[in-house]
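What follows is a structure written as structure tokens; I'll ask about it next.
Complex shown without one protein chain; remaining protein chains in place.
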Amino acid sequence: MTETQTAADAVATTRPTLLEARDLHVEFSSRGRRARAVDGVNLAIGAGEIVALVGESGCGKTTLARTLLGLERPTSGEVRYDGDVLNYSSKALKEYRRQVQLVLQDPTGSLNPRHTVYEAVAEGARIHGLPDEQEVVTSALSRAGLRPPDRFFLRYPHELSGGQRQRVVIAGALALDPKVLIADEPVASLDASVRGEILALLLKLRADLGLSALVVTHDLGLAWNIADRVAVMYLGRIVESGPVEQVLTAPRHPYTQALMSVLPESPERVVLTGEPPDPTRIPGGCRFHARCQILASGKAAEAGVADHCRTNPLPILPSTADAQAACYYANNTT
Amino acid sequence: MTSVAAARRKLALSRFWGEYRRHRAGVAGLVILVAAVLLALIAPLFIGDEVTSVVESVGEKFAPPSLGEPFGTDESGRSILLMVWWGSRTSLLIGFLAALLSIVIGLVLGVAAGHFRGWAGAALMRVTDWFLVLPSLVTALVLAAILGGSTWTIIMAIGITTWPSTARLIRAQTLAVEARPYIERSKALGGGHWHITTRHVLPNVAPLLLASTTLEVASAIVTESTLAFLGASSNRTSWGTMLRASYDFGAATQGAWWYILIPGLAILAVVMAFTLVGRALEAVLNPRLRRAA
Amino acid sequence: MTEQAQEGRVTEHDEATRPVSLLELDDVSVTYRIASGEVPAVRGVSLTLDSGAALGVAGESGSGKSTLAMALLRLLPRDARVGGRILLDGEDVLAMKWGRMRAVRWAEASIVFQGAQHGLNPVRRIGDQIAEPLLVHGLAKPDAARKRVAELLDQVGLPAWRARSYPHELSGGQRQRVMIAMALACSPRLIIADEPTTALDVMVQAQVLSLIKELIAEHGISLIMISHDLSVLADVCDRLAVMYAGRVVEHGPSAEVFHKAEHPYSRALAAAFPTVGDPVSRMAPKGLGGDPPDPMQLPGGCSFHPRCPVALDECSTLDVQLWPAGPARAAACVHVRPTAPSDPEQDVEAKKEEESS
Amino acid sequence: AQDPAAGKKIVRVGATQSMDSMNPFIAVRLVSTSIHRWMYGYLTVPDSKTLQPSPDLAESWTTSEDGLTWTFKIRAAKWSDGKPVTADDAAWTFNKMMTDEAAKTANGPAVENFESVTASGQDLTIKLKSPQASMLENPVPIMPKHVWESVTDMANYDAEKYPSVSSGPYIAVEHKKDQYVKLQANPNYWRGKPKIDELQVVFYDNPQAAIAGLKTGDIDLLGRMTPQEFEAIQNDPNIEAWNTQGRRASYLQINHGATTTDDKSVGDGHPALKDLKVRQALHYAIDKQKLVDEVQNGLAKPADGSIVPPIYKEFFWEAGGEEKVSYDPAKANKILDDAGYKKGADGVRTMPDGDRKLEFRFTIHTETPIEDKLAEYLTAFFKEIGITLTTVKLESSKFTEETGVTGNFDIAISGWSVNPDPEEVMATHLCSRRPAPNGEGGGTESFFCDDTFEQLYKDQLKELDRTKRVDLLKQMQERLYTQAPIIAIYYTNDLEGYRKDKITSITPIPEDKGLLYGGSGYWPFYTVDAKATGGSATGAEGGSNTGLIAGVVGGVVVIGLAAFFLTRRRKAVADERE
Partner (left out) sequence: MTTPLETTEPAAAQAAAGAGDERPAWRGTLRYALAKAGGALFSIAMVIVGTFFLFRLLPGDPVRNMAQGRNMTPAQLDLERHRLGLDKSLIQQFFDFVGDTLRLDLGMSYEYKRPVLDLIGERLGPTLLLAGTGLVIAVSLGIWQGTRAGWRHGSRFDRFSTATSLLLWSVPTFWLGLLLMMVFGVGVGPIPGIFPFRGIESVDAPDGFAYVLDVASHMVLPCLTLVAVVYAQYLLVMRSSLVEEISQDYVTVARAKGLRDDEVRRRHAVPNALLPTVTLVFMRIGFVVGGAVTVETIYTWPGLGQLFYEAVSVPDFTLMQGTFMLITVAVIVMNTLADVAYHILDPRVRSA
């Protein structure tokens, strides 16, 4: 796993880990069955680092993000912040949520239609009883690129464009001076034309404030646009992770390869067969094996790992900064 | 900035009014309603309890409407006009207080049932559902019979039997609001139960609550009169007790149609007014309906 | 306005494949009347579609794409007023009798709506829903219809037993496929697909898109596909039209519009989809600032000028037209204006002369 | 339509109460006892003229010297099934009541004093525990032993067997619960078959509907009307409005110190009411005439006596001279002033030995609008003499408990419908009727316990000489009047109405301006005669109307269908519009 020592790896190791998920499992019971939405995840976010978490719909990205924020209790495993295990008492959580902020997928939904921009941004400050509320709001808005801030104070969300709304949500998060921003699909519901702007804003915030961020998305282009590191998630687990340049230019896991092939610039398209995975029925062996194009094409059998793929569960990837893939075939051939 | 905020609020209000004004029936209802409430409020300036006193009544019995007695008199020669006026106080009081009681219970339980997941919410919902299917008039009648007749018992009986529909409505609305991402955001910002229910849920259910209150008042007024008819009445003159008296004293068979008609029409007018206002409010405030309308 | 029709025909001749266009939009405009005034959702759109061709319509949210699609089959609500001419096989849709209109619907042109979830009746089995148009149009007896349903499901890659399922038992992608199967039921000549993949996951999106591509290739069906994702359209369609604020601002062969857009808005759209692996876009997201236009208060001149990075002073007053921008291409931007005379009047005159010559 | 009733003489009587049971042993509602009176024979019935006991099934009777043994000779009558009526039937009836607690439900007290009842042939011998002058007023219907013998669970026996086996003028032939009872003339009746063929009692839940029914001819006779109801029929040309003196006295019950049978006081009555002077002052302050005029619409008689109404001329006692209390607020004020109840600044009097105000509660029933009115007037009257009255409304069971057992009241409304013999109503003021210490029993109307009264009661029980006994009973009334544990306010009239166009003759009881439905005994309904029902002569009810209704229903259906097809047609057009 440590065959190649890349520059990105070096960068990651120089950054101290700020937020970390250790062997995280989150289960839901749905219709009498148990859905293992997050099924063993190790993930670390360093200070000032932007990590992208990508994967198809329903693979557990949002659940992971929510668990990192303490909005969901893990079934097992732990979330660590600044080296300490997350404490779920409401007081400690409140304190924790000053440091770590969440930006949700849907900016329109994230704003209470009855609250003005001012109220929306001031909400966090009010909850935490920060002094100089107006000051806080003003600076948060201008940092989020809504300038001059006071022009927006009394606007209602429906009077803003989608991009502006997303900025308001980001400003609401920035108002508390967080160390980490977890952005769940921050541009998915935005028009293509404004998406670039928001991403640029994230980059700028990292540059100006040294913010760390976990960006949850199903869009590989987004990861390419802004992330230092990328983690690819499939069915509750991270199947490949590593520096963006490495993972996205030379994907090793067949699932990542399939994801990449969907991009317009990709020469040939791998369309995965079968239904989207169901977290209530996680197959044994490699969890991807039922849809794996490598296995289906017989390449895995050639490499002699087909049986492994079908029967032996893979170990959970550790949270290192290096490129790594949870795949018998990839690990066998490279 | 506060002045701007006030201006904005004023603007929102005027926008609301602009929307509301387009519901002609709602405006008509509002006019009647305001008139009725005002009349009830100012009644003590002009008349008093004596208009319901049989001892002090001077009129002829069962006198048909005339110039002197525009709505005629009852079996004791009391003026129907004045009695209806005075009785509006009790009827409206019962209507408002019963609705208030029902709304308060419904609001608290509805919000709680919607907000708290798990067994607490489920249990609350079970209780609500249970109360919801109880035939409310029958239950109110039993309650009134058990508690004995007085204005307060009637209010209690109506309030206690009508809250579940409010609770259900509020719960549905709460669930809808709680499913909105801004609740999640608020939680992520560190907001607790109190913060979320008071800052997000309440303001969101309030408009609907307003609409449902007006409908509730309407049905409470009808229920009051029905209970009075079935024998559970307040000990004060209300429209319901007047109708009951018109029935007891055989107004119909004596041809004293005004005695039956006037209080009945008073109920009809006010209830209709509340209903129209309620529906108009609902149409303006409930985006689902607004889209449809 | 004839110049655009001519221009369309020029296109055909260039391609020199089919003599008659299947669908011809001539100066179509749609205005919604709402309480607070009128919303000009579509403003003077002229387009042609040849049979067997696939046309992509892109544009940001609210630019009038769905409105245009609905207008083609007169499915707009009663408060929408449609102007211009919509010729389907030479027959004016807007002037059709109701009976004829109903006959045309689905049998000749079917539509896959935005958001498949709601396009299916939640309480009826999907088989029945697919068969319904067949029965309604008297194209099959119930038995034959059932067979046809199985066939259609098979075409979209669903097992035949799925006919007995209810919509909620299917995933979003499957539902979208059912919608497509339904659209194919009467073997129409034209399918209008309104954002068939927007709500879907990347993987499913890829599946549905390849399905659509396959179908039009196999059956020679014409397609109008709507999306605001240029990359998706570029993948499926031969030609692209980009809409902005109710107007077509650029159209041409898809690869060219995607990669070498002339209109700054098209360019911004294309740039929003970074090329993974391309170092240029690494850590450099590109976007387009400004607010989307409010159709009730459109800016004067070129409606894009407030957001345009390359706007000139004259853009706020200029009456932009779709000016030709290369073979079979046109764009409504001052920068592609053939000559750049100071007088916009003259400009139009000049263009006309050029066209007619 | 074929009308089965055509050509028959049918009289329909309205009732605003329905039968509680067809079993006379357990039926207590007035309507039930009335119907049973029409169906069954009694030992004696009130004479139609004098109301004194006269022979019914008992042809004649004798009493032993000591008044403890009564021998009745039972008439040779026949049950409606043809079997002879014997003394054995009567003996069985009484013995059943004496031995079966359930059979006591309706008329238990009537046999309480019976030692034994035996029969031999047509002779019925009743041995009493103690003398009982009212022996001849026995309210128990004689039941056919051969039919009823087999009934074991009397409490749960509903006697719904038709035709009934009876010995009275009518036989029950049908009972639709809460709808009607049909009675047919008994051809075997010993007095002879009634003049009409059928007597039907039709029940109404809604008194207004009953009045309307009388007006539309659905029913032919309606009794027990309120003054207002009566006024509604008064001017109807087809209706004979029947307004006579009634059997009922209305009075105020005054808590003059409620006690239990062991003389311990109970309840929270106002102490001032223990003072006879206060009670008298209250009496003087009541303008009975005004109450009659305003509350009863003039359809009553102010009470200048006690609890026996004037219809019973023989027993009625009326105050006169010094004793007579007539409306005089000044006198009332004087009495109170003299007794030391001083008026305070607010005009309300206080107790002489303290500062408790004379503020009394007036307990009435819920849902009795007339009592509400009465309360208002009394409040006004008492205000004149510095006494505050507040009204307390109690639901009937609570009312009975508070005013009859727990004594938690000051003044309460009360009333009694008196039978031809006033013994029972007198008995309600005996010491023994007060509740037992454990709160049991009772049935007191006043918590009265007065030695003089007790003695008079005992005397009249033994007094077999009617005039002497009448005198004793009058003295008892006088005692009630002067001691004022109760204050009679008025005697309400009996208000009835019947259709002149249907009922051709009916004899009231007593025959001179007496009662019809409201009376005791079957006399009016035995003597009633009516026009035969024509094919479709009278009544909006029933068969006669079905044609019209069928027409209406048919019309509605046709219109509905037309509307349906019209909308169908429009639909096609509507589709073109879209």
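In this document, chain identifiers A, B, C and D correspond to the written order of the chains, with residue numbering beginning at 1 in each.
The rule is simple: a residue touches a chain if its C-beta (ideal position, glycine included) is under 8 Å from a C-beta of that chain, and two chains touch if they have at least 3 such contacts.
Computed from a predicted structure; not experimentally measured.
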(message) Touching the hidden chain in the complete assembly: which of D:W148, D:Y180, D:F382 or D:Y481 does that?
(response) D:Y180
(message) Given that one chain is not shown, which residue among D:V202, D:V295, D:I413 or D:C449 touches it?
(response) D:V202
(request) Sort through D:S60, D:S396 or D:T452 and give me the one touching the missing partner chain. (result) D:S396
(request) Give the residue, chosen from B:V108, B:L132 or B:A172, that touches the chain omitted from the document. (result) B:L132
(message) Using the document's contact rule, name the residues of chain C that touch the chain not shown here.
(response) 70, 73, 75, 102-107, 110-111, 113, 115, 118-124, 132-133, 136-137, 159, 161-162, 164-166, 168-169, 182
(request) Identify the residues of chain B touching the omitted chain, counting contacts across the whole complex. (result) 25, 126, 129-130, 132-139, 141-142, 145-146, 148, 218, 222, 225-226, 229-232, 240, 243, 247, 252, 260, 264, 267-268, 271-272, 275-276, 279, 288-289, 291-293
(request) By the contact definition given up top, give the residues of chain D that touch the hidden chain. (result) 1-5, 10, 12, 18, 20-21, 23, 26, 28-29, 101, 104-105, 108-109, 112, 155-156, 158, 176-180, 182, 200, 202-206, 208-209, 212-213, 215-216, 218, 367, 395-398, 400-401, 404-405, 428, 433, 436, 440-443, 540-543, 545-546, 548-550, 552-553, 567, 571, 574-575, 578
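To be clear about the criterion, only the chains that are shown with their structure count from here on.
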(message) Quick check: how many Å separate the C-alpha centres of chain A and chain C?
(response) 34
(request) Please compute the C-alpha centroid of chain C, do the same for chain D, then give the distance between them in whole Å. (result) 89
(message) Two or more other chains touching the same residue: where does that happen in chain C?
(response) none
(request) Any chance you could list the residues of chain A touching two or more other chains? (result) none
(message) Using the touch definition from the top, list the residues of chain B that touch chain A in their complex.
(response) 1, 4-5, 8, 180-182, 184-192, 195, 199-200, 203-204
(request) Flag every residue of chain A that touches chain C in the complex, lowest number first. (result) 56-58, 161-164, 191-200, 203, 218-222, 224-226, 244-245, 248-249, 258-265, 269, 271-272, 275-276
(message) So in the complex, the part of chain D that touches chain B is made up of which residues?
(response) 207-208, 211-212, 215, 226, 228-229, 231-233, 294, 297, 366-367, 369, 373, 376-377, 379-380, 391, 393-395, 398
